[in-house]
Structures are given as C-alpha cells and as structure tokens.
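Only one protein chain is missing; all other protein chains are in place.
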Amino acid sequence: MPLKKPTAILLLSCPDTRGIVAEVSKFVFENNGNIIHSDQHTDSQTATYFMRIEWELDGFSVPAGEIAGIFTPIARKFDMDWSLHFSDYRPKMAVLVSKTDHCLYDLLLRVKSGELYAEVPAVIGNHDDLKPVAEYFGTRFEYFPVDPSDKAANERREIELFDSLGIDIIVLARYMQILTGGFVEKYKNRVINIHHSFLPAFVGAKPYHQAYSRGVKIIGATSHYVTADLDQGPIIAQDVTQVSHRDSVEDLIRKGKNLEKNVLSRAVQLHLEHKIVVFGNKTVIFD
Amino acid sequence: MPLKKPTAILLLSCPDTRGIVAEVSKFVFENNGNIIHSDQHTDSQTATYFMRIEWELDGFSVPAGEIAGIFTPIARKFDMDWSLHFSDYRPKMAVLVSKTDHCLYDLLLRVKSGELYAEVPAVIGNHDDLKPVAEYFGTRFEYFPVDPSDKAANERREIELFDSLGIDIIVLARYMQILTGGFVEKYKNRVINIHHSFLPAFVGAKPYHQAYSRGVKIIGATSHYVTADLDQGPIIAQDVTQVSHRDSVEDLIRKGKNLEKNVLSRAVQLHLEHKIVVFGNKTVIFD
Amino acid sequence: MPLKKPTAILLLSCPDTRGIVAEVSKFVFENNGNIIHSDQHTDSQTATYFMRIEWELDGFSVPAGEIAGIFTPIARKFDMDWSLHFSDYRPKMAVLVSKTDHCLYDLLLRVKSGELYAEVPAVIGNHDDLKPVAEYFGTRFEYFPVDPSDKAANERREIELFDSLGIDIIVLARYMQILTGGFVEKYKNRVINIHHSFLPAFVGAKPYHQAYSRGVKIIGATSHYVTADLDQGPIIAQDVTQVSHRDSVEDLIRKGKNLEKNVLSRAVQLHLEHKIVVFGNKTVIFD
Partner (left out) sequence: MPLKKPTAILLLSCPDTRGIVAEVSKFVFENNGNIIHSDQHTDSQTATYFMRIEWELDGFSVPAGEIAGIFTPIARKFDMDWSLHFSDYRPKMAVLVSKTDHCLYDLLLRVKSGELYAEVPAVIGNHDDLKPVAEYFGTRFEYFPVDPSDKAANERREIELFDSLGIDIIVLARYMQILTGGFVEKYKNRVINIHHSFLPAFVGAKPYHQAYSRGVKIIGATSHYVTADLDQGPIIAQDVTQVSHRDSVEDLIRKGKNLEKNVLSRAVQLHLEHKIVVFGNKTVIFD
C-alpha cells in the first residue's frame, strides 16, 4: 500500500442549522489545514446534519493530541455527536469465526495486501477448524467453544481478551452464534456481521434454503452493525446476484460466497476508513 | 418486428424418467419437424422433469390443429402436464391500471414496436386518468370504478369483458386493487403483477416507504403470477438498483419506476413467448 | 413533481489551495444562506479543486440577480472557472432525432412526469417519422432533412432556431448524423449524445453488430458530451447488461434500447440539475 500523508478525520451529526460548514471549515483553515475530503448530508425528515471532513495533519498548526480539545467548543455550540480519527492509526480488528473459511481468508488476504488498513491481533473460533488459516497469516487463534447454557461466560472471556488487546472493531465472519444484548451494547456500532441474504428478506437461519423455497431470481448478502435484534441492525452494504431455477441450494451457497466476501470486506473497509455515521437504525455512508 | 417462420411450442412437466427427450424428439423428427429450440430441466428434489421444445411448422407433416391429438398418447404415457402453443397466434392482453402511467406506457410502446407480440383489446382502469394514454395507442379504455363493498361485482364486469374479448393474459400495471380468490383462480397463472420491492422483502403497501425506513442499500421490483395470497405468487422476474442515504422516498419511487417497467415487461414477454412453467409456487424460466 | 424551494447552485473548479471551502461557505453563511448540498473533489494528479454548493434562496440576503457580481471577487482570488444556476429556472432542451423513437418517448415522458425539469420547445428530425410523437406531447416538430453535401446549411437552420428559442441543452436521441466541429464548439458541453456501446469499445457505426461479431458477454450504452472527435467526448454515464450466445443482433438491439433510454435520461438529468463539471476530457459528477 502506498504511504499516504496522515490526516485527521472528523465525523459529526447535529441538528441542521446555518453556518456549520462555514464554522468547521474556518476551524480547519485558520489552523492552516488542507482539506482533502469534505462531504455532508442533511436528513430533511429529521432536520439532522451529517458531515465528514478530512484534512492533512502535515502543516496543521494544532498537534493531533490537542485537536479534540480545541474543537470541543464548536461541537458544543452546534450540539454535535462527533468523533475524531487519525488515518495513521491502524485499527485493531478481532475476527470471530465458526467453521466456514471463505470470509476469514478474504479478510486476512485484504489485510495482508494493505487493502484493509487494520491489524488483526486475534481470530476467535467457537470451533478450532480455522486455526491453521489464522496461523498461516501469522495471527493468534483462540478456540473459545461456546457453552449454550452459559453464553455470557464465553463472552466474558472474549471481552477480557478484547480489552487486553485493545480491540477496536469486531467482525463476525460467518460466526454462527447470537451475541447477548450486553455484549452488543458494549461494542455498539463496532460489531459488523455478514448475513447471507438481501435483508430484510430471509432473516434468521438458513437464508439460502429460504430463498430456494421462495423461488427468488436474485440472492444477496447484507453487512450490518449488530444490535440486540437479530439481523435488524443498521445496514452498511448489500449486493446481489442473479440465480435461476437451475440453481440448487448448494449453487446458491456457492454463488453467495462471492457476495458475502465482497460485501463484508466492503463494510469493514468503510468502517476502517471512518466513512460511516450511524443514525437511528440507518447508516450515512460517505464514500 | 421481422416476420419469423411460425413454430409450435410444447411446454411440459412430468415425473422424471428415462426416455422422455428421446420420445419427444422422435415425435418431432418422424413428423419431419425442424427443432429450433429445446431446453429441459430436472428438479432433483421432486424428481420432476420440465421441457420446452419449439419446432418449425413449415414442413411439419401434421397440421397444426391435429398436433395435440397426435401428441396426447405420448403425454399420457409419461403423465405429462402440457400445453401447446403456436408462435403465429398473437395473445390477447388486458391491462389493468389505476392512476400511475409509466408501466402502461411502457407496455403499450413495446407492443407498438413489436417487442411484445400481443394484442391489447382493452385497458381497464379503476380510475379514468389513463384513458388518454390508451386512446393515443388506439386501445379501448374501460373505466370500471371499484365499489369496495362489492369487489365481486366489478370483477364480474371484468370477467364478462375478458370473455367477450377472448383475453389470454391479464397484466396488472400498478393496479392498486387486490383481486378476489375466485378471480385469481379463474385466470390461474395468467395474471401478472408488478410489485415494487424485491420480494419477499416489503410485502404489501408502500414498499418504498418500508425500504426507506429500513435503510436498505438496494431496492428492487418483482413480477409474479397473482395468487390468492398477497405478493406470494410464483416469481417470474426481479431486478434491483443501488440506493443510498441521499435518496428520499421520492427518489426511491423515481428510481423504482425504471425497475418496475423493465421487470414487468420482461415477465410479460416471457409469458407471451411461452417460456414459463409454473411448478408449485416457483417458476422454471426457459430463456 | 413536488415543488421545492428555489436554490442557487454554484459549480466551480480552480487550482487546489487551502481555504476554498472556508471562503465559499463563509460567503453563503454571512449572507444568511442555508446550504443544503455541498460536495467537493480534488484531482490530485493535476491539483485541481472542484466544488458544487447549493443553498436556499429563501432568506438569502443577496437578490438572485446580484449574487454573481458579489461572488466575482472570490472567484478571481482563487482563479475559478465557475457558473451559477438557479433551480427554479426550467432549462430549454432541444431534441434531435432520426427515425428511432424509444429515446424520444422516454425523454418526453420523463419531462411530462416532472422527473426531468426542462421545457422542450422543439424536436428536430432529419426524417419526419417522429412528428406524431412530438405532437402527442404538445411539442413543436421541425423536419430538417440533411443535405449530405451541405451539412453546414442544415446546422445554420438549427442554430437559428435554437437561438430564437433560447435553447440551453441539445440532446441527440439516436440522431444518426455527425455534427460539424463548428456546431459542436458553439454548444460546447451542452450537446449530449447516447452511443449504443460501452465506450471506448465499438466506436462508430453499428456497435451492436460489432459486439455480436466480437462475441462479448456484456453490452452497454454510453452518454457523453459531443466533441469534434466522434464518440470521444467526456463520458457522463454508462450502463451495461449481460448477453449470451443465444442473443442475435436483433436481441442485442432490443436489450440495448433499455440501456440507451436509461443512460441518456440519467445523463440529461445530471446536466439539468447542474451536477456535472467537465474537466479536460472527463467529467466530475456530483450526484
């Protein structure tokens, strides 16, 4: 991956009013920042304003560590929800898997090639089938079998590990376990799942079997943030492909794998590049 | 449209067994027929065999009117559900509309250009807004307002008209009325609807509003045969397009129009060209 | 079409430097404008900055007619190429046609429904086949047959008509004539063509025949601004669809029509909504 100059990225949402762009861009300009991306959106139904602005740290007169402090009065003035990110920080990503390997391979290959700018300190499996895959990529693998009668115990182990490793984002790469509400709440908008249907069609188990039974002519995959409601979280990315009566359930599964990989990695990339603002149960994607 | 040589088209399904292709192709060959298309499918779950075979009538030694009689013993031998069609018959199509005009224009333009090989003896509206459109294309328009307290009365009028005109296929071109079970049964697998979502997502009313609320990144349209269960009939064709957080409900409606037109006309064309076999609640499409 | 509040739209490009967003947004804010869209792009190869900013005229303290004058010093300071537009002005669109009707119908239907916000004061044909279409939509039709030995004479007639009608944009809706360099220069970046291939594949005549010969598995359509070089102008929009060995040239032509209509209307809409900046032989599309 070519080295890029480090940048600061500000993601914000607030009640829509006049002067937000002017004030934020003035803040960057007066501190000698060079804006390289600026994107905004207004949700007219709720009069909510969204912004993503990215500028080069090189030459910026405020040290990175002091930007948040200096920006806070502006944020307060407009009642912003906001977060500040730096492009030279490599987010720490944990991947949760079961037995299916295609999404794990895809993620680790994209991390290896630099297409996904992240570290993967750990892969956790509720089965140990994919341990060799993690090891091939030089990644630690933890085998945490799930005791169905005490899911919380397993999640405590995971949380402990994630805390010790400083995990920023958790990717469910065809992880066939439902997380508890407490876990999901702790990592709100930081757990990304891939569901193998074009949601909201075919929620729940065995979506390819459902699609086969319904006789659809298109199948899909959906990546979304995980919430306490199964398959109901904010959608980040979706894609579809055509199928026909000639496709058996096995064919749907095979065709779906390509979708799942591409949609999941797309969603992870958008998250890693700080291009997503969650808004209610929807996402604003600044791509 | 270029004139094509007239052909016979045989659509059949039956329990799968050895010798079906051999026997059917022998029937055509021994009567001096030139096969121009032959397609088959086996549903392995139910061991059901499907076939579409098309041959030129030119030079065929059996007159068109006698083919069915001569084929009947073969059909019985294999316990076939079957139908025989002739490409030089122009099916009679009725179009039911409400106030929305884009699907009606699209169908009538495609009939006019010869892309859809059909006659349209009548357009029926439960509103009269689209009367001028029908008239521009030289098509009779009937205004049959629906009395919600007596839907059956309206349908009796329709059935009477369809019978008198010899209607073969009924297209619901954004017709905003639910048909009774009796009507649907009478025209089984001959009523084609366009639903403005990628079914089974967003069944029922206002699918674009539902899609907007759910925050999907893809919207779709689905054309299907109408059954007594709302939006549950066998799917013929589907298509989708990408949307984003920038799209308002109005944008979804606008983008969806392109899908609706293309998907509906595609389904109608498949039906008119005798390329669909309905099987349970699914379709086999020989395209 | 729902009435929207009138807005001002500023399109600009200039050498990239610090402070452009800050200055432009300050200009809008200090005159009490409410920005509803703001989009920007930096071409890093050439260090060129592009911006589209749209704000409500309602409440803006500068009358519409004086905005350009007041903005001029800012434009000069940054050495901008710029243009100012108002959303409540309905651009005047001329459509040039030959014998093929699908793009003309599509454009006029979208104008009629309000999806394309334009007036169509005239349709000009080098054949008179489509006169009834124009008339159905209440649009003037001019039959200007082209004398191949004196193309310029025909274009002089067209220019005279366009001048008298105040034409803003010229759409070639499958117009099978090559325009002279002089004509193209006069209406630079205001003549939009639809070419029935995914350019740069299959430049020139009979692209569907070329596609058939090459055995491609995908066909496309491309809408672009017309320049003096045939089919080489800046591309605005493209789309494709799958084909197979089963598709004859006639099938490609039929499938291509859907693409042509959708791609051309998409390009025209982007132009009418002032979302395109031409940059060398490429386009920046703020959609």
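For clarity, chains are labelled A, B and C in written order, and residue numbers in each chain start from 1.
Note that in this section a residue touches a chain if its C-beta (ideal position, glycine included) is under 8 Å from a C-beta of that chain, and two chains touch if they have at least 3 such contacts.
Keep in mind it's a predicted model, so treat the numbers as computed, not measured.
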Which one touches the absent chain: B:32, B:83 or B:164? B:32
Among the options C:91, C:220 or C:256, which residue touches the chain absent from this view? C:220
Of the residues in chain A, which ones touch the absent chain? 2, 101-102, 105, 109, 113, 115, 136, 250, 254, 257-258, 262
Interface residues of chain B (partner: the chain not displayed): 18-19, 21-23, 25-26, 28-30, 32-40, 42
Hidden partner interface residues of chain C, rising order: 41, 43-44, 198-202, 214-218, 220, 234-240, 244-246, 248, 279, 281-285
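Keep in mind that, in the parts below, only the chains that are shown with their structure count from here on.
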Measure off the straight-line distance from the CA centroid of chain A to the CA centroid of chain B, and report it in whole Å. 42
Cα-centroid distance, chain B relative to chain C, in whole angstrom: 36
Multi-chain contact residues (two or more partners), chain B: none
